[in-house]
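Missing here is one protein chain; the remaining ones are kept as they sit in the complex.
So, subunit A:
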Amino acid sequence: MAEWICRTLRDGGLEGEHAPALIIKDTIRCPLSSFVFDHVLSQLSSFILSNKSQSKGIVLVALSRSPLYYQQFLKSKGYDVVDSPCWIKALDCYSDPLGWKSKLVESGSILNRDPGSSFTSSLCKNVRDLDNLFSSIIEIGKELAGDGKGRFVVAIDSVSEMLRHTTVSSVAALLSNLRSHDQVCCLFWLLHSDLHETRATAALEYMSSMQASVEPMALPANGQIGNSMNLSLMEQNYRRGKFCVRVKRRNGRVRMMFEELCVEISGVKFAPVSSEDNVISQSLVPKVQFNLQLSEKELNDRAKVVLPFEHQDNGKTTQIYDGRKSLNEDETEIHEKVNSSGKGEIIYFRDSDDEMPDSDEDPDDDLDI
């Protein structure tokens, strides 16, 4: 499913539609979303370099990891970002997000040792000003894509970092502006959902068209960390996870897909869900305290029940119990009681034998009108 997501991002949106937007979420229990982010980035890079995509470049807004990390990562994947013609540029919001370093340099307290590189297009000194950030992104994107119809991809590393400095509404405004911009082909960003209030996460999910979340495969029992089994489970959660994707389709339906995620030295691997970890599909049958389903044995027993007033085709006349015990029945009953002590029986003694069970008389006949 990860391939499907990357292809959807590559294809972009239709004319007049907003660009597809992917949100990659995780929690501390399984913090593998940065690997997913890197994977999506490398996939899109390969599409762009092999000319399979309509977008001409990627603008990477680096907030939580240095652009140098990305340079090395892409190099390890075989994409040279420094020497070859540029198709990717990073907006460095990591080195000096609030402009403190440049103030110190200006006042002469420290020396500026940063050599800069062609990969890093520009340094953002004020992450709080999102309007400025928006215009810088668009500027870099236009450089990469060329003017006119060229489109580019925007990748935001860690919107969580952005939310540290600004409000949810300004971040949401930035994302919606990017999505509605003509030249943006697609957009994806990273979010650590347990760092923020549910409303903030909900607002950012609202702005996206696809949600990919990384969840732990195995939850530690009882929340006790000291237990050795739980420790190994937790370690496992740092290497493997469940990758759940929710896609908002154009016709208004929501598609959910699941995969297994495994982090190895070479990168991230996605595999279809193994049969052990079954997908718990949402059942619409309400959860009640009594059992609505029948087990196999119960189904068999139900089929065996002899229904009254139904011919059983076995020659015997059906005996309809009318509440009055005859002498014969009495004897057989005593026998049965001795033989089958395990079965439950309802023994009912009628109050009196005077009452006629099946009376053809109309009870209203007694009335004298």
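Here, a contact is a pair of C-beta atoms (placed from the backbone, for glycine too) under 8 Å apart; a residue touches a chain by one contact, two chains touch by 3 or more; residues count from 1.
Heads up, the rule we're going with is that contacts and distances are computed from a predicted model.
K.L.:
Given the choices "Elongator complex protein 4", "ER membrane protein complex subunit 2", "GPI-anchor transamidase" or "Monocarboxylate transporter 2-like", state the protein name listed in UniProt for the chain not shown.
P.N.:
The chain we cannot see is, by its UniProt record, "Elongator complex protein 4".
K.L.:
Among A:Ala173, A:Leu195 or A:Cys262, single out the residue that touches the unshown chain.
P.N.:
Considering all chains, including the one not shown, the answer is A:Ala173.
K.L.:
Please pick, from A:Lys75, A:Lys103, A:Lys149 or A:Arg255, the residue that touches the omitted chain in the full complex.
P.N.:
Of all options in A:Lys75, A:Lys103, A:Lys149 or A:Arg255, contact with the hidden chain holds for A:Arg255.
K.L.:
From the list A:Leu49, A:Ala203 or A:Met234, which touches the chain that is not on show?
P.N.:
Missing-chain contact among the listed residues: A:Ala203.
K.L.:
Would you write out the residues of subunit A that touch the absent chain, in ascending order?
P.N.:
Those residues of subunit A that touch the unshown chain are 14, 17, 167-170, 172-173, 176-177, 180, 199, 202-207, 246, 248-256, 281-284.
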